[in-house]
Every structure is written in C-alpha cells, then in structure tokens.
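All protein chains but one are shown in place.
Chain nomenclature is as follows: A, B and C, assigned in order of appearance, with residue numbering initiated at 1 for each chain independently.
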Amino acid sequence: MDFGILSVIIFLPMFVAFSMLILPVGAKGTRNAAFLTAIIIFILVCMVYYNFQLSGYMQFREHHRWISTYGINYSLGIDGFSLIILMLIATLIPSAYLWLWDGRTKGYWVSMLLIQTGITGTLFSQDLILFYFFWEGMLLPVFMIIGMFGTGNRVFSTIKITVYTIMGSLFMLISILYLGVAFFYEFGSWSFALNDIVQITTLSRTEELWLFAGFMIAFAIKIPLFPFHTWLLETYSNSPTGGVFLLSSIMAKLGVYGIVRFVMPIFPDLYKEFAPYFVWIGIFGLIYFGIAALMQTNIKKMFAYSSASHLGFIVTGIFTLNVYGMTGAAFLIIAHAMATGGLFLLVGKMEYNLGIKAIPALGGIAKKAPVFTVFFGIMLLCIVGLPGTNGFVSEFLIILGTFGFSPSAGVVSALTVLIAASFMFWMFQRAILADNGNDVSQMKDLNFKEIVGMLPLAFLIIAMGVYPDWFFYKIEPTIQHYLVDILEIRNY
Amino acid sequence: MNNFLLAWIVLIPLLSSMTLGLMYLFSIKVIKIPNIVFTVLGLSSPFLSFMIGFSFFLQMIGNHEIFLYKAYRWLSVDGYDIDMGFMADKLSIFMVLFITFVGGLIHIYASGYMKTDKGYGKFFFYFNLFLASMLLLVLADSPIIMFIGWEGVGVCSYFLISYYYEDTKNVQAGNKAFIANRVGDLGFIIAMITMIYYVGSNGFDYINLEAGMQNVPINVLTFIGSALFVGAIGKSAQIPLFVWLPDAMAGPTPVSALIHAATMVTAGVYMVARFHFLYDLIPNVGLIIAYVGAFSALFAAIIATKQTDIKKILAYSTMSQLGYMFIAVGLGGYSVGIFHVFTHAFFKALLFMGAGAVIVALHHEQNIFKMGGMRSKTPIVYFAMLIATLAITGIPPFAGFFSKDEILLTAFSSGEYLIWGIGVLTAILTAYYMFRLLFVVFHGKNYQESRKLHTISKSMIMPLIVLAFGSIVAGFIGIPEILGGNNLVGSWLNDWKNSSLHVEHSREFILMGINILAAVIGTYVAYKKFFNYDMAIVPKYNGIIWKKFYIDEIYDRFIVKKVKEVSIFISYKVDVNFIDMIVMGLSRGFIKSGHFISKVQNANTRFYAFFMLVGISVISTYLIMVMR
Amino acid sequence: MADSLLSYIALAMILFSIGFLGVISRKNIFIVYMSIELMLNAINLIFISLGRYYETMVPQVMAMIIIAIAAAEAAVFLSLIVVLYRRKKSLDSDIFTVLSQKDAHE
Partner (left out) sequence: MNMPDFIYILPLFFVGVGAISLMILSTFKTITIKKGSVITLLFLLFAFFANVYNLNNEDGVYSIYPFVDIFNKMIIVDTFSGYFSTILILGAILTILIGLHYFQKHKGFTVEFFSLFLFSVFGMMLLVHSNELISAFVSLEIASISLYVMIGFEKVIDKRIEASYRYLVLGSLAGLFFLLGTSFIYAATQTTTLGEIGNMALNTVDSNTPLLIIGGTMILITFLFKIAAFPFQNWALDVYDGAPLPVTAYIAATFKAAIFGFILRLVVVDFDLIIDVWDKILVYIIIFTLAYGSFLAIIQKSLKRMLVASSIVHTGYLLIAFVSISVIGESAASSIIFYLVAYFLSALGAFGLIAYISSADQLRITYDDFRGFAKIRPYMAAMLSIFMLSLAGIPSTIGFIGKFYIFTGAIESGHSILAVVGIIATFISVYYYFKLIAVMYFYRSSEMTDVPPLQGIAPLIIGVIALFIIWGGVGNTLIAYFPGVDFLIDMAKSSYESLFLYG
C-alpha cells in the first residue's frame, strides 16, 4: 500500500460529491455514483484490513507538511481501534445506500458522500488540527442533510445541534492550541502532530485539568454523555433516515473514538485519575437514558435514548482501564452501530410508508411485513444483548471489565440486561407485533434491495455473536498497547 | 473418538430450525410449501438427537467416562480463553435423553395440534430452536456457553408464548416471561463474572471451576451461589419470580407442555445440580434454596386449589412440583431432584397434552366448569389423565410416588422437619386439586350434550399413550433399595447423590406410609366435593386465594407503575423542563440581553458623544491610577 | 516660563472641555459644529504655545495645517447642514433617528 490509500478513502467521496454537484447529473445518477463509490471504498478498506499487520501501532502512515509556519501536518494513520470502526463504516454505508435507494434528491446523496469524507477523515487524522478540520467539516453536511430533508421542527434542531456541538469543539480547539503553544515553548518549534504533542511534559496540573475538560466537553457533547444529551432527541427525531443513520451508528462513536485516540495518550494520568467518575457517569447514563426510553411514544426518540444509554455503557467500557472493558467497548461500538443503524433504517422505512406515527398508533405490522419483522427482531435482540448476537459478547465483556474495575460498579452495570430488554420488548409488542386495530395497510414488506442491504448487518450480528474470537484478534494488540505503553497499567 | 457427535446433538435441531425458518419465510413470501415438509423436518431432528444421545448413554454405562468436545475457541481476551465446548457426563446425558424423548413426543403431538395453524412452519422453527438451546444448555461445558442456551430457551419461550401475537395479551405474557427471566439472568451474569474473577483463574469450564472452588473465601462462594440461585428462581418460576408462569399459558398447549413440563422450567434445577460442587461448599444457601422451594410448592398448591382454568391449574402444579425439586437439590439430594425432574417430565407433559386434547375437543374451552362428562366422550384421554393424576399425587406404583417419596425422605433425614411438613401438606393439596380437576372435567355432569366435539387426531392420541405408559413405569428405574429395587437413577447419578443422608428402614416405611396417606386424604376430599359435580352451579370464586394473593397487582403497583412514573418524570420533566431549559435558557438569555443592550443604539448623536466621553474618562482615570 | 505654558495649556483644555460639553448638550447642529471648531482651536492654542515654549516654528506650521483641515471639514459640515435642513426643515440634531435599532423590542 505505498500509494496513499487512506487519502483515497478519505477524498474519493468528496471528489465524487463535488463532481456530481458540478456535472448536470440527476438524482439517480448521483445515487449510482454514490453507491459505486461506497463499493469501491469497501474494496479498498478490505485491502487495508487484509494488509493490516497484527500490532498495536499506527500503520499506513502518511505524513506531509501542510502549513509549515505553524507545524500543521497532513498526517494519517490507523491502528486496530480505528480499523474496526473503518470496517464498520465501509460495511454500513453501502447497506444504507441500498435502503435509501429510492426517492432521494441529489443534495441528499451529495451530503451523504460529504459526511462519509468527514467521518473517515476524522478517523484517520493523526494531527490535532487536521482532526479538528474534519471534526467540524463533518458537521456541515449533517447540518445540510437534516435541515434540507428533515422533518418536524428541523431548522430549530439543526441550529441547535450545530451551535451545541461547535461550542464543544471550540473548547477542544482552545485546548489544542494551548497544547501547540506548550509544545512550542518546550521544544522551540511548532507542531500539532499527535506524536509530538504527547511528549509535552511542562504542563502544570491545573493546566492539564483545563485542557482535559476542554477535550472531554467536546466529546461528551458528541457522544452524548449525561447531561449534554438534550440536542439528541430533536435531532434524531427530526433527521431524515440517512442522517440519523450516520449520526447514531457512526458519528456518536467518533466521540468515543476521539477520547481513546487523543485524550488517553495526551493525558494518561488524568485519564486514569478520572476513570472512576466516567465509569459511573456512563453507568448513570445507561440507567437514566434506559428508564427515560421506557415511556417514549416516538420510536425515533426512544431509539435516541436507547443509543444514548448504550453509548454511556461504551464510555464505561473504555474507562475501565482493562482489556476486557476496552475490548468490549470496541466490540459494542460495532454491535450497537449495526443494530441501531439497522433499526433506524427499518423505522425510516416504516415512516416512509406510514408517515410519522407514535407507538400507540402502530401495531400489527408483523402481519403485514414478516420479513421486516424478522430483521427488526434480530436488531432488537442484538440491542437487548441476547447471547448468540454480538450484543451479548460486548456487554458481557464490558460488565466483566467494569467488575474488574470495581465490583460494585460491575454489579450495577449488569442492570443493562434488564433495562434494554424492558423498553425494547415493550416497544416491539406495541409497535410491531400486537394488532391494535390501527390502519397499517400502507406498510410494505422489504423489497429485494432492502433485504440485500440488511442481510450483511444481520449476518454479522449473529456471526460475531457465535464466533466472536475471529473478529477480536486484530483489535486486541491495540488495546494491549494502549494499556501497557500509553496508560502504563501493567497489572490490570 | 466420536466426541464431535456431541456438537451434533445441538447442531441437528439448530440446523433444522434454521432451515425451517427460511423455508417458512420462503413459503409465505414466494410459494406455499406443504406442511408435510415442515413436519418431516421438524420431527426428525429430536429423534436424531435422541439417537446420538443414546449412543453416548450406551458408552457411559458402567464407567465414569466424561466426554468432552471443544468445537472452537469462542472468545479469547487477554489470554483468557473460553471455548465453545460440549461436555457429556452422566447428568447431562440423562437430561439429554428425556429432553429429546419427551420433546420428540411433544413434537408429534404438536404436529397434530397445530395442523390447521397458518404459522405451522414457524411453530416448528421455534420448537426446534428451543430444543437446540435446551440441549446446548445441558451439554455446555462452561457456564457461559450454558448461558447461551439459557437465554436461548428464554427468548424461544418468549416467541412461543406470544405465538398468537395479534392479541396483545399474549405478547404481554411473553414480555412478562422474558423480563422475569431477565431478572434471573441478571443474577446469573453477576455470578458468572464473579466466578471468572475469583474461581476461573485457570479455565472457565466446570472441571476447572470445581478445582478452583476449593480455596475461595466462603463469603464469595455464598455470593456466587445466591446469585446463581436468583437465575434458577427466574427460570424455574419460584417465589418471587413465578408470576410469568401462569400467564405463559397464553401459548399453544404443546408449548405449555414442552416449556413448562419437560424442559425449560427444569433448567434451574439442572443448573443447581450442575453446580453441586459449589453448593456442597455452602449448605446455608442450599437450605435457603430448600425453603424457597418448599414455600413455592405450598404457595402454588394453595393457589391451584381455587383455579378454574385447566391450564392455569396445571401451571401452578408445575410450580409446586418444581418446589419439590428445589427442596431436594437444596438439601443436597441432587440425584433425587433430577429423578423428580425426570418423572415429572412424563406425567406433567401427559397432563398438558391431555388437557390440550380436551381443550381441542371442546373448541378451545379452558374453564373446567364448562367441561364435564368428558370421560365417556374421550376415554383414552381420560385414562391417560387418570394415570398422570395418580402419578402426580404420588399413589404407588406410579412414577411420581417414588421420586416424591425420596424427596420427602431427604428432607426428613436431613433434619429439616419443617420442610418435610410443608412437603406433606403440599402433597395433600396436590392430590386435592388434581383430582378436583379430574373429577370436574371427566365425571362432572354437563348439560351441553348437544355440542359437537372436535375430533382429536391420531398424532395427538399416540403420544398420550406413550407417555401414559411412561408415567407408569418411569418410577421403576428409581425404586429404592428397601423395596428390593436397586435405585438405578441413584446409581447412575452417583456423583450427584447425597451420601450423608441415611435413615433406618422402619422410619423410611413410616414416611412412605405418611405420603400415601396424604395422597389418599387429598383424593378423598376431592372425591367428596367434586365427584359427579353438578355443572349447573358454577362456583363463584373470590377471595385472596382466587386472586392469587394479589401478587401480580402488588408487582404492578409497586414496581411497574413506579418505574413508569420515574420514566415519565425523567424524560418529560427533568430532560425537558430542567436540562434543556438550561441549554435553551442560555441562548434565550443571550437574545434577551441583546435586546437590552440594543437600547444603546438609539441613533442620537449627542448620546453617542456622551458615551464616548464616558469611555474616555474611564480610560483616563485608569491611566491616572496607573501612573501614580 | 513653564508656568505660563501650563496656564496656556490649562486654558486650552478648558476650551476643549467646553467644546465637548457643547457637542453633548446642544441640539442645534450649528452650535455642535461651532463647539467642534472651538475644540480644534483649543488644540491649535496648545500647539502654538508649545512652539513659543520650545522656541521653534514647527508647531505653528502644524497649526496652519490643522486650520486648513478644519476649513475642509467646515465645507463638508456646512453643506451637510444645508442638506439636512432641506430634508427636515429643522436644525434639531435629535430628530434624525431613522437608524435607531427599531427591531430591538420585538
């Protein structure tokens, strides 16, 4: 892979998007181009996965000076942790495109492509400013896609999410700049490359605390952690299917990724010191959002809460400071992305057919659309964490890790088995199975494309639950590397 | 060595279920596939598994061999490996045998019962999947693999209970079952994780766990044991998690037979027996188990005396029989418990099938007081039911007698007289409500002669006969020594036998007599009250027993409602009115202050000049302060 | 010598302040203009007295330049006054409030 394959993966969608914008191509042509792009990227990613060496260190490095005056570099690379998220993205997006196939306009597809660029760029960046570039750049197409194709009070929610998340990322920007300046004062040259930044030693404790807070706010808003979650509800309920799909299944995970990629190596001591708080915040969020989801009548809002609750659990996992928890978190990122993404796609179809309906106004769908129901059930069981799906493996590992971190926390975190099950199955009963005499005659069952799109997700969910080990072995060296070399925890 | 066949015991039903599921989808979406295909596929798998299990059984006779087969590495994190491993020792093979056997019979029965159902293929898909999970549960070589089967049966029972999903009630019943089981699973998971940290330092399969148990602080073991038992409670419907079992009758009758008679509910008992090495070290927890079992038995029996729905009566009787089993395993008589599981599987399955037959005959009428006089109409069913009833009441020489007798013997000989007393009392009640059912349904006069009966197909009758035969003879494999028999079950499950108990024969005979007496008393009372019961007067039931001690209401009131209230409070009060208020309040505050400040922009030149003057004077004063 | 300079400068400052106060307090545009001119001349006074003090011609030159600029400003000012009067038929500077923040209280 001596040619910059990562750059290609990043910029191919953007290139396609802009050329589509300029060329006089209709919605269909744009869609086909987008789908083709997604497939090509999937192939490229498979090449990356195939050539990925079994080690915890950065691979496929690309490093160029960009703005040399201030040592801003164009520097890419991936390790095991980013690799799995990359695989996730590459797998999810084509499926999503198959689902969004009909009735979308040109702008929709262009935005999707741009979002893809933003996501992958964020995932690969090894330079803080570059990361910030993509991190913010990711927001614009999201802003566009929600605002242009969303429903309900979409303009309000777009402004809200934008201002809210930009606020967070601006605090992160301040921290980044501060780090750069600190590096300059210590080494006499400008650089924002992660490898350089981690060498800073001169920061006092107070400074570190502030910078840590700056980073964590940005990521906590993106994830979102309690209490930064209020943007989530409107956004998820007002977004179009594609937008909410990407938001929930990938972008939220990038917040977690950011914590692991940047906060952990830059502030290892604080990371260890504050781990207990974040473990408990995560568990609290898990329970809080889980309970909140119970009585939601809008399915999308319920899923918003449920994914918030799972993300709290993921955060718990990455802060458990042991291999079980972190591996479990990495695994739950995949599991939850697939399940929630699939669920949002299915719900999107339901809305597309029936219009937006509250849960009590639904029901009896299982009769109309059996295949739909089957897939819905599989995703739901994954969310619930049923053994045999990858949901169980990840949740089990996280609980294990949390228990290793502190037994009490472990016992509390085991509640996830109960919470998710209660609201999910209740929703399943009211919305899908039971026939409440509502008119759902408009509901159509999945067509061939949709089945093809959903199969990979369903298959992976089950395969990763039945034979998880095969999917683990490329992550684990990275996690070991984090713990041993970065956090310097040898006896966990 | 043909250990890999162990995997196939599980794999065959699994594969066939997958095939069935896909075929079903295919048949509803594309072309209709005739039922016979589903029938063949669905029925073949349990018997194939039975064959394989039997082959292992034969290999095991006479030796203490344990068959292990590690299919693949399931999970390996941080050098800690968990294998997808199968283990066949005498206990699990014993379970496998009767699960596949009874399960197979129930499959046959179902093929008749569900004949007219649209979702025929789906039904067998669930059934085979359930069977696969159950077999995985008993054949697993480590708790976590066991847990996969454990949850698998849970979700299958969910699907089967809410099989007629158009009706909200059924789905609710399914939810109830699943959630209640989940509460148990919570305990199971916690126990597993604690075990991984404290016990399973070198390997997580039972053998290593047993080895590791020895040098672990007792309080940890107590914690593990209790947590595990919570799981057992959930699965086996004991106090306080039994509420799902009666509602679970919403499913089709074969489901009730399969789940609540033969297999799923006994998983808890099996699990305790499987962890005997743990519970041997913590007798106090064992005692608690025994007491929970005893009280559940009594409680369920009391409720059953006042029920009118035939399946609900059977459900409660199941619960109370499970109580017996827990008495046994709690007091260390694991083999005895398993023996009762075994016999109970036969007669309870028989009871359910008989009830199902009656229900079908009466066009899905379930209230016993609307039945009556079935004796003449369905003689075979009647005799089958009679045998089963005799068996469950514990009249010798029927199956139930021996196992129940041994349980009470265990209780008595281990000095727990209270438990023993409860057991005997329960025995009386059991006899009472079972014969009440029998008399009302089959002897009671009914005035609906005119009603045309639905025919009961051969495929439903045949298993009845087989099981009736089983209910008669099943006990004989466990005839205690004093009756000149050699306790086959005991010797087979030797490692699970509580050798410490021993009472001299005279006592033992007395106890036996007491049991028989109890059964007779119960039967007699039932005879007095209900023989030739006149259906004209349908008894008006009310009162606390009829209301099942208001347990459902209490749970609903104090747990479900509260949680819902909290949920509404959180999602509609806290989030919207508090947290979001802060967020949006900030922006509104900005705008408000913007409006306030913009008063300065009044387009008055003189005012602007004045503003400048103020600014200048402030700056100048600052300068003066600086310069001195 | 120095104290006389100080008194000159003091006088100049007083004139300057009077001018500023005039700008603030008076409504009539003409008087506003005059007060500005007054301030300008106050500054000229400072320059000239400084020139006297340092015995050099440079400040006088500066004063000249300032007067020239004042003249230019005067031209603009007077023409504007004419225009304003044509529009509003009044010389009250407070009635020109087209540009106030109208939508401030919606």
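FYI, a contact is a pair of C-beta atoms (placed from the backbone, for glycine too) under 8 Å apart; a residue touches a chain by one contact, two chains touch by 3 or more.
All of these numbers come straight from a predicted model, not from anything done at the bench.
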Touched by the hidden chain, restricted to displayed chains: A, B, C
Sole contact to the chain not displayed, among A:V25, A:I40, A:M58 or A:L140: A:L140
Options A:F15, A:W66, A:W101 or A:F187, residue touching the unrepresented chain: A:W66
Absent chain, residues of chain B that touch it: 587, 590-591, 593-595, 597-598, 600-601, 603, 605, 607-609, 611-612, 614-616, 618-620, 622-623, 626-627
Interface residues of chain C (partner: the chain not displayed): 16, 20, 23, 29, 32, 36, 39-40, 43, 46-47, 50, 54, 56, 58-59, 62, 65-66, 69, 72-73, 76-77, 80, 83-84, 87, 93, 96, 98-101, 103-104, 106
Where the missing chain touches chain A, by residue: 64-70, 74, 129, 132-133, 136-137, 140, 143-144, 147-148, 154-155, 158-159, 162-163, 166-167, 170-171, 173-174, 177-178, 180-181, 184
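The definition used in the following text is that only the chains that are shown with their structure count from here on.
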Chain closest to the middle, measuring from C-alpha centroids that were averaged per chain: A
Rounded Å distance, chain A centre to chain B centre (Cα mean): 37
Euclidean distance of C-alpha centroids - chain B vs chain C, Å: 97
Mean-CA-position distance for chain C and chain A (Å): 65
Where chain B touches two or more other chains, by residue: none
Numbers and ranges of chain A residues touching at least 2 other chains: none
Contact footprint of chain C on chain B as seen in their complex: 595, 598-599, 601-606, 609-610, 613
Residues of chain C touching chain B in the complex: 20, 23-27, 32, 93-94, 96-101, 104-105
Interface residues, chain B side, partner chain A - complex: 25, 28-29, 72-78, 144, 147-148, 150-152, 155, 158, 162, 165-168, 171-172, 174-175, 178-179, 182-183, 185-186, 189-190, 193-194, 196-197, 563-564, 566-568, 570-572, 575, 579-580, 583, 587
